[in-house]
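For this depiction, one protein chain was excluded, whereas all remaining protein chains were kept in their positions.
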Amino acid sequence: MKVDLRINGARHSADIEPRKTLLDALRENFLLNGTHAGCEHGVCGACTVLLDGEPVRSCLMFAVQADGYEITTIEGLAPAPGELSVLQDSFCETHGLQCGYCTPGMILAAHALLQHTVTPSRDDIVDAISGNICRCTGYGQIIEAVEFAAARLRIANTPQPHHGALHRATAKHDAPTEGVPEADEADEPIVEAK
Amino acid sequence: MSADPATLRFVSTNRRVREDRRFVAGRGHFVADVALEGMLHVAILPSQHPAARIVSIDASAALAMPGVHYVLSGEELAAATDPLMNGLDTPKVQRHPLAVGQTRYAGEWVVAVVADSRALAEDATEKVRVVYEPLPFVMSAEAALKPDSPPVHPAHGSNVLLDRTFVWGEVEKHFAESPRQLSFRVTWGRNSTVPIETFGVAASWDPWRDMLDVWASIQMPKYPDQIARALRIPANGVRVHQDVDVGGSYGVKRGIKQTVLVAHLARRLGRPVRLIEDRLENMRGGDAHGPERIFDVDVAFNNDGIVKSMKMKALDNAGAYAGRAPFQLGKPIGAIVGPYKIESVQYRAQSVTTNKAVQEAVRGFGQAPTNYAIETAIDKVAAAVGLARIEVRRRNFIRKEEFPYLIPSGSTYDSGDYHSVVEKVFAHIDFAAMERERDRLRASGWLAGIGLAACLEPSGGNSAFEPLLNEKNTTTTWMDSCRINIDGLGFVTVTIHNPSSGQGHETLVTTVIGEVLQIEPDLIRVVRPDSLACLPSNSPVGSRMAIMLGGAAFHAAQKLKAKLSWIAAHQFGVGKDKVLYASGGVTDPNSGRQLGWAEIVNIAHRNFHLLPEGMEPGLEAAHVMQVPTGVKLPENGRVQMYPCHSFEFHVVLMAIDPALGKPEIRRYVIGHDCGTVINPHIVKGMTLGGVAHGLGAALLEEFVYDDEGHLITQSFMDYLLPSSHEVPEVEIVHHCTPSPYTVFGQKGAGESGYLGAPAAIASAVNDCVASLGIAFNKLPIRISAIGDAIADAQQGKLQEQAK
Partner (left out) sequence: MKPAPFDYVRPGTLAEACELLAGDEDARVIAGGQTLVPMLAMRLARPAKLIDILRLPELAGIREEAGAVVVGATTRQAQAERDPVIRKSVPMLARVLPWVGHPPTRNRGTVGGSIANADPSAEIPLVAVTLGAEIELATTDGPTSMPADDFFIGPMLTTINLGDCVSAVRFPVWPHRRIGVGFFEISARRSDFAFVAAAAQIALDEDDCCIEIALGVGGVGDRPLRLDMSALIGTALDPAAVADAVHAAAGELDAMSDLHASAAYRRRVASVLCIRALEQARANASPESAGGAR
């Protein structure tokens, strides 16, 4: 089936069989290897991506279901090649990882939290990452990384998130079922994948 | 020790772990990221029976499916490859990647299907028809010991792989003359490290160069050698790409059966082939389970709580093939008395085959279960003599001034100061306040208690347990290596010769080299050549790399420093020991003449006429380092195991709601002494991760087989990994007792936390329920078991009161 997805702000199209998960499609069709397979049954969270800004398990979705959303993978977080977001840099500062396998999913889950609030409590952080299993770190330095990032975001000269954005993101209807709207995306690059 | 801590510039400072940068951007290079042109994919058909004879395999329907290239059976693979290596001298216990003639555990790999995609390969496995004739099976280790148990390997004659008793010291005499004795049993349930990335391997055969290329998520000493041996090709025909990132291993990614399978297929089919285990293949048949051990312990002690002697029988359920399981009984011999001055020990190591999956080397290599048994002994001695558990420990601890300390089984502990660590932890906690908190909880209806565990982390890994358990093995070499090159423009590149799974080896070597050469570590490049271009290495096992890779890097850097100094001295016309090296430049203190880094580099690379006689051009140095101690073969059942011994002391405050039985950790403190810390972030990560892992082993994780021989915990729905909700905040209290055997006084920390956490958590649970007269002696301790035991005890009390 032909599938049109918006990934990290760009349109990607491919012919993908229905049983292929979004995880496998990201990796194999669109060559975005940062999202990882850990269990393929929705428990470990290594496959976490953001759908309209909210974390989901990409191993529990099929690519054919993923049209009409803004999909964000770990590759979409860095502001530019060689640069890191505040959150990514915070993980480096506190050593919030070791082997790096769970890290993309973990960072995306934390990123989604920090989009809702820059004053998360420790419990908020624990809850936000509770769907991402790490076998290396014991979570301590991960929580420190998110706390550190939150502190930096609080004093940064950037617009603060507000809760209205969350309600809008989850309350809106899913995209229409009729193909991909063209008029306002005329300038978008369409990336054909294998 | 070669460096004065007071003058350290980079070692022990909280530098960023430089590897982290690419991982946070999703730019790791894991085996599933390796794309080879024309690559084919493997899926496995496992056996559903705990034991069965393979009557026939019909792959015709599978082969007819679109996209299917090949179906490999065990018979074909066994004809083309050598059996996988056994560590013990048990030649009749043969192990092949795919079952040959019979299957020996439910989940064992029987057939491998190769197709254009993993999905197509899985479709095809469903069409392979295997006819089995079920055979009798045995699941428990105690049953397998019995001579009439169904032998997993009939040709071997019994299920006993190993049954060896060591007696170190006058055990019977000490028991006879001790006024007190006690005996108990504890059981360590079958669990493992279960990394989030499963094992994966890709291989490609180049017939024009007679070269096998391998990419794998691997943590295996002598991996290229074992591949070559199994495939019957020259070892220099195997090229392992060591720049593959490993998504966690903690010991278990030995992957040899997977690799032999895939390599054979690559050679046979003339195309690259890849197997990435899915989670079911991994859990059931990846052969990465951990120890499953029953300890029967007797201790002889006096009324002051001094433990004079110990008898320990360790019966381990190895599973269907030998794997590393038997050696996981051997390594703990190197710390068999824990941190205590027990004078004599009798140790009986029994390893039996059953129809369960195979064990692999799990973090600590058997030390964590053994520590659980030893710490249980100490707690029971304390209860018997009516002393505080910490007091009994203090009385039995080896004292700081007694190091290096020789234990009965032949290992010398390098250094330690256990009493100081305990004091520091107690001061940090305010132990008296914690006891009051425990009492306050008890007064308000909770079951509350404090768990303690004091354990060693032997580090620096050699394989002295192999010759100890198998006299035919005469291996005493355990080395690691590092090579440094300063190029013509003065930039430094280092090669390391092993893959990493998150231990921060690049940060380790650049910190050490920066320290020695007094140059900025972050400007040093680290690369990992493939195995053909590597110097000898033995992989990051046995908590060894800080010691071994750190040591090799140190010595290589010292060689370079000497060469730089000599070149400069030669320009100054003075002896090479008459100059001073500082921050990359060299000075003649007498004349004041100086040469900077760039100038010396230029001379080395471009001005041969200015070099001292006999000196090679360029600035390159390598060092292959042997493990500091443990270089002799065993004698009379005694051997020096690992060189260095880190120490950890855990204190856990726990509360249990008696109506629910759920253990809640209210506070977790660990005192940790691993000598000089090269990078604090890395050590902290190891410790916190190890505690989390230990919590899983103590309370949550188990590979459970039912009575029909099937693994019922085959996915993450039933094999429960701790999430951020389950792991408490852990406070770490540091102490530093340097090792006399290492270049900075560093000891290993790779198994930190895990070696003592299960003992500490079990101790806490038991302290909570002691007032009810119950105790738990099997890990994991499940909520339901706690709840039911409490209810039974309370019921018993009610009945008592009613009488």
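As written, the chains take the letters A and B, and residue 1 is the first residue of each chain.
FYI, a residue touches a chain if its C-beta (ideal position, glycine included) is under 8 Å from a C-beta of that chain, and two chains touch if they have at least 3 such contacts.
Remember, it's a predicted structure, so these values are computed and weren't measured experimentally.
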{"item": "Residue in contact with the excluded chain [from B:Ile57, B:Leu611 or B:Ala791]", "value": "B:Ala791"}
{"item": "Contact partner of the left-out chain, one of A:Arg57, A:His95 or A:Arg135", "value": "A:Arg57"}
{"item": "In chain A, positions touching the absent partner", "value": "1, 17-21, 24, 40-42, 45, 48, 51, 54-57, 59-62, 64-65, 109, 127-128, 130-131, 166-167, 170-171, 173-175, 177"}
{"item": "Interface with the unshown chain - residue positions in chain B", "value": "118-119, 122-123, 126, 278-280, 659-662, 700, 704, 712-713, 715, 717-718, 720, 722-723, 725-726, 782-784, 787-788, 791"}
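Just so we're on the same page, only the chains that are shown with their structure count from here on.
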{"item": "Centre-of-Cα separation between chain B and chain A, whole angstrom", "value": "33"}
{"item": "Contacting residues of chain A [partner chain B, same complex]", "value": "19-20, 27, 32-41, 43-44, 46, 73-75, 77-78, 84, 88-89, 91-104, 107, 125-127, 129-143"}
{"item": "Touch list for chain B against partner chain A, complex", "value": "16-17, 19-28, 30, 32-33, 119, 193-198, 245-250, 276, 278-279, 501-504, 681-682, 684-685, 687-693, 715-717, 721-725, 727, 729-730, 753"}
